[in-house]
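Notes follow the structure.
Only one protein chain is missing; all other protein chains are in place.
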Amino acid sequence: MAFDPHSLRQDFPILSQQAYDHPLVYLDNAATTQKPLSVLDAIQDYYRSFNANVHRGAHYLSDKATTRFEQARDTVADFINAPEQSHIIWSKGTTEAINMVAYGLEHLLEKGDEILITSLEHHANLVPWQQLAFRTGARLRVLPLTSEGEWEDEYASYFTDRTRIFAATQVSNAIGVHTPLQAMLTQAKQHNAFTLVDGAQAVAHYPIDVQALDCDFYVFSGHKMYGPTGIGVLYGKAHALEVLIPYQTGGEMVQHVTYQSTQFNTLPYRLEAGTPHIEGAIGLAAACKFLTQQDRHALLAWEQSLAHHVYTRLHKESQVAIYSPETHTTLVSLSVPNIHTLDLNAYLDSQGIAVRAGSHCAHPLMAQLGVAGTLRASFACYNTLEEADRFCDVLLEAIDLLTDE
Amino acid sequence: MAFDPHSLRQDFPILSQQAYDHPLVYLDNAATTQKPLSVLDAIQDYYRSFNANVHRGAHYLSDKATTRFEQARDTVADFINAPEQSHIIWSKGTTEAINMVAYGLEHLLEKGDEILITSLEHHANLVPWQQLAFRTGARLRVLPLTSEGEWEDEYASYFTDRTRIFAATQVSNAIGVHTPLQAMLTQAKQHNAFTLVDGAQAVAHYPIDVQALDCDFYVFSGHKMYGPTGIGVLYGKAHALEVLIPYQTGGEMVQHVTYQSTQFNTLPYRLEAGTPHIEGAIGLAAACKFLTQQDRHALLAWEQSLAHHVYTRLHKESQVAIYSPETHTTLVSLSVPNIHTLDLNAYLDSQGIAVRAGSHCAHPLMAQLGVAGTLRASFACYNTLEEADRFCDVLLEAIDLLTDE
Amino acid sequence: MTDLPLYNSIKQQLRACRSKEETFKALVALSKRLTRLTAEEKTEENRVKGCESAVWLIIDNKDDTSSIKADSDTKLMRGVLVAILSLVQGKTKTERQKMDLKAELESLNLGSYLTQSRANGILAIIEKIKK
Partner (left out) sequence: MTDLPLYNSIKQQLRACRSKEETFKALVALSKRLTRLTAEEKTEENRVKGCESAVWLIIDNKDDTSSIKADSDTKLMRGVLVAILSLVQGKTKTERQKMDLKAELESLNLGSYLTQSRANGILAIIEKIKK
């Protein structure tokens, strides 16, 4: 393991604080990551030297802001290998991006059409489709995937000629497993369904190539990949973005307005109503640069090795049930029968360790696993082996404390 | 004029730069304001000391983040005198807030119902209603207001028993005039219409009291009131917010999800899907504090005196047509017959002066005024009398240069 | 319910905690003093909405003193419930309504165990107890 997170941690001053008189151990990275100084600097720099509204103005600051804002779009396009920058639509985050697509495709759905998702989805990639199904009379179907990310032989029956939309996560936020994405996308495309990939849990760890994936839409949040809050991305193929009915209307996204009619702007603007989150776009571009400047394979290998280390240590403990894969994941999701995850979590917290307990916005998946919730330790590039060990040690202490008699 | 903007300018380092070798004169404040150091510090502090996802977690950082995030809601509630913090819904900005309402009320509209707006609206408070009218068969009606912000005697005929929604701006972004808001709201309420006030151009200048206004919804953007981009507010009365169908669905806004049904959360959360713009909320609260720490009456008087000064100087010039009121406004919108505003703007820019030329996202109002666009100089508390004079001087130079023969 | 510790001793105990860890341990210890509800008593109707952990409350109002029973799926919340119950036990409905339960709980030094999202849960419990 050549990779050394200690030097990288210099970029994340937040990590060197005490929490309840213990060194902070931040293992809640799947919820949101911390931000490197380069992202903070990009935000400061924007407000200190070229803040202005974009596109509409023609003056020194607004020219600068517009140029940097559109360069940010280029940077993000490169980051996921999108063919053109106009295929990058800014959104508030993954959730808004999925809602934009669910709303935008509504006009193409008919009663009896099918929307297919998987059983590993976050609520963000479930509720918008369910509500769309309610509104249109379409049917929401759920492709059952095992918690190993495998599907049953009869999967083919889920993809039908009525499948108009297929939406799946790349990586499960709750248990860290990868879905069989490429195979599912192939099926979906054979049935001419629109395809959407929820990359919220993937972008921080895996190099993304939307052209290789060949999906119609790819969505993710900035705050989960070292970027600011309030910004995310809807990538789409040109034809897919063009069929979307604009979800929001107002300034920026129009070409000409009369009281009788409105002529919408071209892509990407027609899907971006109102003053955009300029700072967020610039901060997200800085986060992309932060990642591309690293040896991403080394980062990923490191994150996976930490998860694997925890897996190996806890797998030996008979009380602990682990729901995450042994390898190829960056998080460990577990529960301890007869001990509530919130109680475990509280003790870990009292020792300065930040993990997440609960249903991880995936109620149906929890039902599938037969648990009310799990405890999830999720790793980022700045985590250390000592932190992984400390999590294991304190978890075992907590189990001791909370076991009756 | 006891107020001295020079000491306030210390808080805005961006203002002391050169643009094309001239001192920057930033008079594009109605598009977006600059941010005081206290807002930048709040953002830095968030990312450097307590960044975490809110609500879902239970650990040191997420407790801190959640507390500060909800305190920000309190601060904003106080800022506009909302009775309870749960009446404050975070949005991306004014545009998204209006779309949230337009979408959320759709289920209450029937063919033949009427949506009433005024003739002074920004596209953000026009296109969402127009599209809602298209979708529901409702009729979009436009209350004609003069460019002095007065209405004709027959206004009463515009408010009917079919008026379900009345939406009006408090202050026109294009010409700076105030609408006769209180009188219009009274009419609208007599007809039991839902009322929405677009406060985008008001919040930076005027103390707002939503209880005194007694409107159902009040919306504004952070970036126009010294706050960050990507954050804005939808205020609503409890009953009004409760009838809104959630515009976006996903995590955070649900209580329980199965594949068959979803139970939404209580206010404010049911209208806030996904990870919020935490940094933005905290930055906006810092902007509210920046404003409440000032003598707001002195600030307003100063801003109005600058606009009045420009009005008085340019009113004397026979070539200049001014569309803004002589007093009680913080901006001056003008045009020069036979000279294109973009040409004027370009010369001003070459001298370091940032104003805005164009239609100000208000095509129908431009048609009403009979111009293609105007040149708008809009003031903020940090602008100086010298800047106002320099704008006038350079404008007159530009007119000279651009007058044929 | 008869074997609930005295509220004042609970208060002393909790206020003596010097760290989050000590409070945790004190609450876990307290949780053992709760008489658990039966599965039949844990109905949807008895459930308190808005808590992160599942909480059930059964109030049987009598003229002199009411009987209140409660349970939760987490030990920590059971510890908090013991504190709440010991505070309101033996009180009539009117007496309960006069108490400032929120201020009382805040004085227990529970710190982040009473933060925002969870505080909402506690507030829901207090509301239900006052009804």
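For clarity, chains are labelled A, B and C in written order, and residue numbers in each chain start from 1.
Basically, contacts are C-beta pairs under 8 Å (C-beta built on N, C-alpha and C of every residue); 3 or more make two chains touch, one makes a residue touch a chain.
Source: prediction; values computed, not measured.
Looking at the complete complex, one finds that the omitted chain is in touch with A, B. Remark: the omitted chain is touched by one listed residue; of A:8, A:58 or A:348 this is A:58. Contact with the chain that does not appear here is found for just one residue of B:156, B:342 or B:385, B:342.
The set of chain A residues touching the chain not shown comprises 55, 58, 60, 63, 66-67, 70, 266. Although one chain is not displayed, chain B still touches it through residues 20-21, 340, 342-343, 346-347, 349-351, 358, 372, 401-402.
As a convention for this text, only the chains that are shown with their structure count from here on.
The highest number of C-beta contact pairs joins the chains A-B. If you average the Cα atoms of chain A and of chain B, the two centres end up 31 Å apart. Averaged C-alpha coordinates give centres for chain B and chain C that are 46 Å from one another.
As a whole-number value, the distance joining the C-alpha centres of chain A and chain C reads 38 Å. Looking at chain C, residues 52, 112 sit in touch with two or more other chains. For chain A, the set of residues touching two or more other chains reads 20, 342, 346, 349, 358.
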